[in-house]
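Only one protein chain is missing; all other protein chains are in place.
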Amino acid sequence: MQRVGVFVCWCGSNIAATVDVEKVAEVLAKEPGVVFSTNYQYMCSQAGQEMIQESIAKYNLTGVVICSCSPRMHENTFRKTCEKAGLNPYMVEIANIREQCSWIHKDKETATEKAVILGRAAIAKVHLNAPLTSGTSPVKKRALVIGGGIAGIQTALDIADAGFDVDIVEKEPTIGGKMTQIDKTFPTLDCAACILTPKMVDAAQNEKIHIYSYSEVSSVKGFVGNFKVTIKKKARYVDETKCTGCGLCTEKCPQKKVPNAFNLGLDNRRAIYIPFAQAVPKVATIDADYCTMLKSGKCGVCSKVCTAGAIDYTQKDAFIEQEYGAIVVATGFNPIKLDQYDEFAYSQSPDVVTSLEFERLMNAAGPTGGTLLRPSDGQHPHTIVFVQCVGSRCDDSKGKPYCSKICCMYTAKHAMLCREKYPDTDVYVFYIDVRTPGKNFDEFYRRAVEEYGVHYVKGMVGKVVPENGKLKVQASDLIGNQQLHIDADMVVLAAAIEPDKSARPLATMLTASMDTNDFFTEAHPKLRPVESPTAGIFLSGACQGPKDIPETVAQASAAAAKVIGLLNKDHLVCNPCTAQPDELMCNGCSSCEKVCPYGAITYVDKEFRGPNRTTLLRRVAQVNPAVCQGCGACTVACPSGAMDLKGFSNKQIMAEVDAICR
Amino acid sequence: MIDTIKRISGVNPRKCMKCGKCTASCPAFERMQFHPHQFVDMVENGRIHELMNSEGIDFCLSCFACVERCPRNVEPAKVIEAVRLAVVRQQGGAHLTPDEIPALLDDELPQQAITAAFRKYRK
Partner (left out) sequence: MPVNEEFKPTIVAFCCNWCSYAGADLSGTNRLQYPANVKIIRIPCSCRLNPMFVLRAFQRGADGVILCGCHPGDCHYTTGNYYARRRMTLLFSMLDFLGIERERTRVEWVSAAEGAKFAATMNDFSATIHKLGPNRRLEDLRCRKD
């Protein structure tokens, strides 16, 4: 039995006006275990707190019940008070007699009666309280950024700037991501490469940043502050330390017919390649699917021409283990595959392209050297039709239910650039809505219409039929209430964007939650937008939702700020109200493991003493208190009742129920 | 009346986001007074009698191009079919007899439409 002290607060007249505080203190004094009961004007004041501390010493109290305002208001205050007096802070319970009693009732008698019952419930609970201590866990002062696009680069630069080591893991041979493929950026029309490549160089030269290019995360263990990550460095058959990036091998390689992924297959490259001139790291990579030497053992041209002797056909995948305090996910996006949208003839005609392919066709470093030419015959297109929302805002199985957010703006950009460079072209944009929320965005779109004479048509393209070198476009003009038939030279499809395919398996490894579209979910949609609900996992860029470049950079820096805040701490204080299994009752069924949103529960085989001096090996649940957030989902899922939540145990809540229903 | 059309067709016109892909896909566009997206919109706004009295509702071939391509699964062809059924179900409306058919025939009229019309208006 605890020795409980009850302290009833008047809160000036806030409580005392409708609750007879003296009577409450008097009645509660008769409750079992209560050795001291009093009331005071302001318990949270200096004098009130001192009174509590003195009483703890004087009456040797082991539990304290304070009848006052909401625990959301002053629970921490009173916990600290009691801690200073030598009492465990978790031996304090608050009965909320202000917000949930005196303020909502007018009749003094009923309010007093209710206050007594609330006080009783708190006393009943405090009898079952146990002293709890917050554990601490150390923080490894190193961060991992998964994905080396603009989001990952920005996050890494910001973390490195604060003095912490950062590793970037990028699955492609170079960092830079999607932004390297973009020609110009809206709404300023500055060249993407000109603003991105200096950042890539900064990242490469920063002493605190280590780039693992052509690598993937293969396993993640541990928890916030203590992640153990295995990084798989894929064999690129070139020694990174020796390769100087001279590019001679990429000119001499006899295998010329490899679709160039960087230009989205619009032209070809060699089997040994550097994705583009400004690649970071500027190191050649052999494409094992096409290299004749690796496939049949007959060639070796690259090894002969390489003066640095960097080519190594025997290279194997390497695995690196590293420890991190925080992980940032920056896996980015991809345009969706358009196979299912055959009405637009994407697979039938090379002149029907996606917007990202169109970027490459406009880019000076692209397959056409910056002159817009039709992929089919290399002629200048004179009529170009842009189709928006291809696969976005779809309620069917083919597309995505969300708005891809960036398409309206890049289509306006493409249309404007076409009209600017080639004023003799007719440009049509078919739109459902034009969505331009953003600084200078709507002005940009209006400029495309008003100054550049782009034909914006409210309607949609129904079908595209390739015929005699032209693309016959049948579309609707809803405002003109007519059906349009346009003979176009090119059709550009604004394909929806989706999270990168690597995100789903990564989320499983990280136990980070995702929505049905495979975007990572944030800890709170408004107030914690760059953190995953899983502690120590942060989100940067389009892996969390469709974003344009400025938003991505803003989120990347925000994620970095959160990571810095975490890495700055030497130890993490854990919430002591965590789940705890009774190992003797646990039957190892895994029910709790399945419902845990944080992956805090693991199973271990443990030895137990059996009858007749035998030892039994049993599978039992274990909770990692550093990861558990104390929601209690597992306690209810446990069929044997082995799992309980400290601070809100079954017995404690039951005691409250009993006290209220008494 | 709106509810009847919704019930017959099983279509929720509120799902329409007014993109116009149905009308863009429609091969019978020229022959119809109102077009697929208008059917959906007018059903939502209760203008069903206008639809029932409009020209060319029988020119919808039920080719289902609009259903196939609608990004929101609205199924405009089913609305058009429901409007046609609403016309059929009117009490005391004009019905067809086999004798009247030859006069109504037209070289361009698809066989499918003749059969469908006869099936519906024969009663």
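As written, the chains take the letters A and B, and residue 1 is the first residue of each chain.
Keep this in mind: a residue touches a chain if its C-beta (ideal position, glycine included) is under 8 Å from a C-beta of that chain, and two chains touch if they have at least 3 such contacts.
If you're wondering where the values come from, they're calculated on a predicted model, not measured in any experiment.
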Could you list, sorted by label, every displayed chain in contact with the chain left out? A
Which of A:96, A:154, A:388 or A:425 touches the chain that is not shown? A:96
Out of A:33, A:375 or A:533, only one touches the absent chain, namely A:533
Looking beyond the chains shown, say which of A:34, A:92, A:121 or A:620 touches the absent one. A:121
Considering the whole complex rather than only what is displayed, give the residues of subunit A touching the chain that is not shown. 70-72, 96, 98-101, 103-107, 110-111, 113-114, 117-118, 121, 513, 521, 524-525, 533, 577, 595, 597, 629-633, 635-637, 645, 648, 650, 653-654, 656-658, 660-662
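Following the convention adopted for this analysis, only the chains that are shown with their structure count from here on.
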Between subunit A and subunit B, centroid-to-centroid distance (C-alpha), Å: 47
Residue positions on subunit B within touch of subunit A in the complex are 15, 17-26, 29-30, 35, 37, 65, 69-73
Which residues of subunit A touch subunit B in the complex? 343, 389, 393-396, 398-399, 432, 458-463, 474-478, 481, 483
